[in-house]
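Below: one structure, written as structure tokens.
Left out: one protein chain. Kept in place: all the others.
Take a look at chain A:
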Amino acid sequence: MVLALVEHEAGVPEDSSLEMLTLARGVAEETDEPLTAVVVGAEAAGVADDLGTYGVETVYVVDHERLDDYAPVAWATSVDQLAADLDPDAVVAPGSTRGHEVLAHVAARREQSMAANCIEVTTGEEYELTRQRWGGTLLEEARLGGDTKLLTAAAHEVSAEPADSPTEPAVESFDPSLDEEAFEVRVTRHEASDVEGVPLGEARVVVGGGRGVGGPDGYDQLEELADLLGGAVGASRAAVNEGWRPHDDQVGQTGAKISPKLYVACGISGAVQHMVGCKGAENILAINTDPEAAIIQKARWAVVGDLHEVVPELNESIRSAN
């Protein structure tokens, strides 16, 4: 059996969990074992239909009055106890903040290591897997041992594919035994973000500025372009390190991962650590003075030129076209 931890928002599974289920189903099929899911929190039972589409045969709903709010150890203890009962071949979680955190706690409780951000798995006595390193800049072929393998699936690497034959999952409830200590660390409150405008991760258009922008004031033109296109402004790490933009704007390995319809990369060289943040963009338009810049290799369209000349002219044309 393969046990998959599915994250959901009010009973609707997260995209990254559906992607993870596709990877987990592959593992289950290879071992000729059923795919089982575990969900935590209020409204968790609502995910059953969706999970059937992905070939899940049984959904365990963790039933506990205090688990509506996230508490990493309580979640991990629940998954660990369920896994102890079911004795699965592998426990798989999405490569999200919570997925990584919960599975790392399961690993720590079992004194074993987990493999984070896997994109391909071949089963066996030991698993042979391919996982992302350097935020996806490099891939690693690795071997993972242990009685129950623990792994997370890299987010947005495997596309979510419904199963050939959907199932009607059985829904079981699981009542973990949790002491007070399991809730020592928990979300004590949620706060709304004070960031204005379109969030980077959701923007349809992102206008990114790098070291080529030359200073904080240069971003006015990029802000204007983003406004005209109903988008958001992003930045390279070089620009953030210079203090021209806040870190929240950083796109890349140690920043945000974006997936807009269009990414306009202005004065950005296209270093691999930057590209892993914007490879989800459907189209890239590069504006760069250097025709040899790596970003031009990776873009769909490019303008060779000074962004301080191109962007204001473009803003003007868009304004008159509107």
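As a working rule, a contact is a pair of C-beta atoms (placed from the backbone, for glycine too) under 8 Å apart; a residue touches a chain by one contact, two chains touch by 3 or more; residues count from 1.
In this text, contacts and distances are computed from a predicted model.
K.L.:
Can you pick, from "Transcriptional regulator, XRE family", "Tripartite-type tricarboxylate transporter receptor subunit TctC", "Electron transfer flavoprotein subunit beta/FixA family protein" or "Acetolactate synthase small subunit", the UniProt name of the chain not shown?
P.N.:
Answer from the UniProt record of the missing subunit chain: "Electron transfer flavoprotein subunit beta/FixA family protein".
K.L.:
Decide which residue listed in A:M1, A:L86, A:A163 or A:I318 touches the omitted chain of the complex.
P.N.:
Of the listed residues, the one touching the omitted chain is A:I318.
K.L.:
If the hidden chain were put back, which residues of chain A would touch it?
P.N.:
Residues of chain A in touch with the missing chain: 9, 70, 72, 97, 100-101, 104-105, 107-109, 111-117, 126, 128, 132-146, 152, 184-193, 199, 204-205, 229-230, 243, 247-248, 250, 253-255, 261-262, 269-273, 283, 285-286, 291, 294, 296-306, 309-310, 313-314, 317-318, 321-322.
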